[in-house]
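A single protein chain has been omitted from the complex, and every remaining protein chain is retained in its original position.
Order as written gives the chain letters A and B; numbering starts at 1 within each chain.
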Amino acid sequence: MSFLEDYAYYFGAFGLIFIGLLIMLVKHNLIKVIIGLSILDTGVNLFLISVGYISNGTAPIFCRDDMDPSRMVDPVPQALVLTAIVIGVAVLAMALAIAVRLYQRYGTLDLRKIKELRW
Amino acid sequence: MVSPVLLIAVPLGLAFAMPLIALISRRLPRFVPLVACAFNLIVAIRLIPTVLSAPVIQRIGGFSPPFCINLFAGPVGVMFAGLIALAGLVIAIYALSYIRTGPTVRYHMLYMLLLVGATGVVLTGDVFNLFVFFEVLCISSYALVAYFGDRNGLEAAAKYLIQGAVGSALLLMGIGLLYGLFGTLNMADIASRIGSVSDISVFVPLALIVSGLGVEAAIFPLNAWLPDAHSSAPSSISAILSGIAIEVGLYAVVRMIFTVFGATSIFMFLLFLGVLTVLMGELCAFAQTNIKRMLAYSSIGQIGLIVFAFAMASTISLAGGLFQLLTHTLSKALLFLAAGYMIHRSGSMEISSLNGMGRRMPLTSLAFSFGAFSIVGLPPFIGFPSKFLIVRSALEKQQTLFTLLLGFVLLGTLVEGAYFFRVVQAIYFKKSGDEPASRSLAPALPLISMLILAVLIIFVGIYPQPVADALSTAASDLLDRAAYIGSVLR
Partner (left out) sequence: MRVFLSLLALAVIALGIAMTLTDIPFGKPKADIATHYVENGREDTGAVNIITSVVLGYRGFDTLGEVAVLFVAAMGLGAVLATGTRTPKANGWEPASLVLYTGCRFLFPLIVLFGAYIFIHGHLTPGGGFQGGAIIASAFLLTYLGCRGRRVHEAWSSAVESLGGLTFVVLGLAGLTAAGHYFLSAFLPAGTLGQLFSGGIIPLIYIAIGLKVGSELAGVIDRLVEESQ
């Protein structure tokens, strides 16, 4: 039981990651693939955040002078996630733009039907 | 002394300024990449003598290294930066007259940002910073592949984006695991602590990071996107993707394996992967009838050859690999640029439509043949000394396995020679059916850029020694982990 308690956040994060990866591998609709990508990104971000957590920690902001630095959670993963979220938004925006154009050209979003280029 | 951070900051600043410049005049922005690349080239050339003696560590923000992001401007990084600037400059000259339709201002901005991302990847000394610049490179190339907005381009961009995005997610996961294990992101700091945890724990982040970066580097099982993306993009973008983007991905893989992880145990695996990549790329290229797809598959074969050279992990083989990289950048850029105008002229990408091109576009055809001969490795072009170095390094190992694998690689080279000669033969010796042989030249600016590349290919091919010497210094920079760690964390 303590194993589950110790690693609960990791289970959540990697659960999301694998759900996202599975969607991307299995689904054929481009929009669903993009949704899978978004879930995957969320999972990775959650994992990064949980790496930096310490039990009963506080946010690393000195809003009062008497705060204890040793109880503050690791600020680095939070900074990394800020960057990773922005990058995720950028990729998502590009993916949606390409999907919009692809739909206008092909009239479908089914990746099995969009196959003019072969090996 | 000039600071290496200028190589990133100045082009980035110019890219940010381009919307303002476009407000003043819509004709000005297309000259900005020229200015930025020329500036970078000058800075890189001025830095090379300094970094050949000792690497320059630029600390961003002025904190001491494990606590801040540092740029590591070693010989490899600065040479790459110079190569990116050179290829960028030549292709920017070409694009001045090649890119006429579509949102041209945005094309030039994205092009600049692609080069900024590539320069950032080769100079940074921080794992997460590498990820960020890698994304700049990737996202701008997704957009540029879809630039024309035609069916093929969009389909290729969608495939490229999906595979690239999964690769980035794997890379980020690997970085997260590394941070969890070591609590640091600085490459040198990670490298110095890598021995403190068990091998299996290190192997998982290594596998995630190498496969994440390997998507962009087009190593064998991860390169399904490449032929589509490279053949559907505008020719100037195919040239920069083939000449710069995959090389930068490969650099990142090599930096991770050699410097950060010091993973000597996977070299054998990489060796086989390299040989497989060569055979698969060259055989597929042989089967193509579309000239740009043929060039794209040939890029895969070349990447395999470079991976093969790197995986032998001796100073001379690394120097050979870096030399082959230089060869590939210059020659493949020349091939794509020449092919771009030949396709423009004949209106089709089929190899059969190039029949008799030698009479219709003499200079462009000559440039294409130079590029082809150089890639195949004929003297007196640059491809000869680089392939020679790789062959020599494999024979120096004096083991049956290496000789055998080298045999397979040379078989791949033979196939490569076959299909390139087939195209050259079609260009010069087959009669074109439809139109009478009227001569015409490509516009002056593309010819200038092709001329620069052709001259470089021949010049370095005749005088390879100074380049080879500089590259063997660079190779020891990649091999010597202790020196890397020491110079950053002193």
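Please note the rule applied: a residue touches a chain if its C-beta (ideal position, glycine included) is under 8 Å from a C-beta of that chain, and two chains touch if they have at least 3 such contacts.
Bear in mind the structure is a predicted one, so any value in this text is a computation, not a measurement.
With respect to the full assembly, the chain omitted from this view is in touch with A, B. From the options B:M109, B:I219 or B:L295, the residue with contact to the chain not on display is B:M109. In the full complex, chain A touches the hidden chain at residues 6-10, 14, 18, 21-22, 25-26, 50-55, 59-63, 69-70, 72-76, 78-80, 82-83, 85-87, 89-91, 93-94, 96-98, 100-101.
Seen from chain B, the chain kept out of the figure touches residues 3, 5-6, 9, 12-13, 15-20, 22-23, 58-63, 66-69, 102-103, 106-107, 109-110, 113, 116-117, 120, 124, 126, 128-129, 132-133, 135-136, 139-140, 142-144, 146-147, 149, 157, 173, 177, 180-184, 197-198, 200-201, 203-205, 207.
What we mean here is this: only the chains that are shown with their structure count from here on.
Distance between chain A and chain B, defined via averaged C-alpha coordinates, is recorded as 29 Å. Remark: chain B residues 128, 132, 135, 139, 142-143, 146, 149-152, 154-158, 161-162, 165-166, 168-169, 172-173, 175-176, 179-180, 185, 227-228, 231-232, 284 touch chain A in the complex.
Note for the complex: chain A touches chain B at residues 17, 20-21, 24, 30, 33, 37, 40-41, 44, 47-48, 51, 76-77, 80, 83-84, 87, 90-91, 94-95, 98-99, 101-102, 105-106, 111, 114-117, 119.
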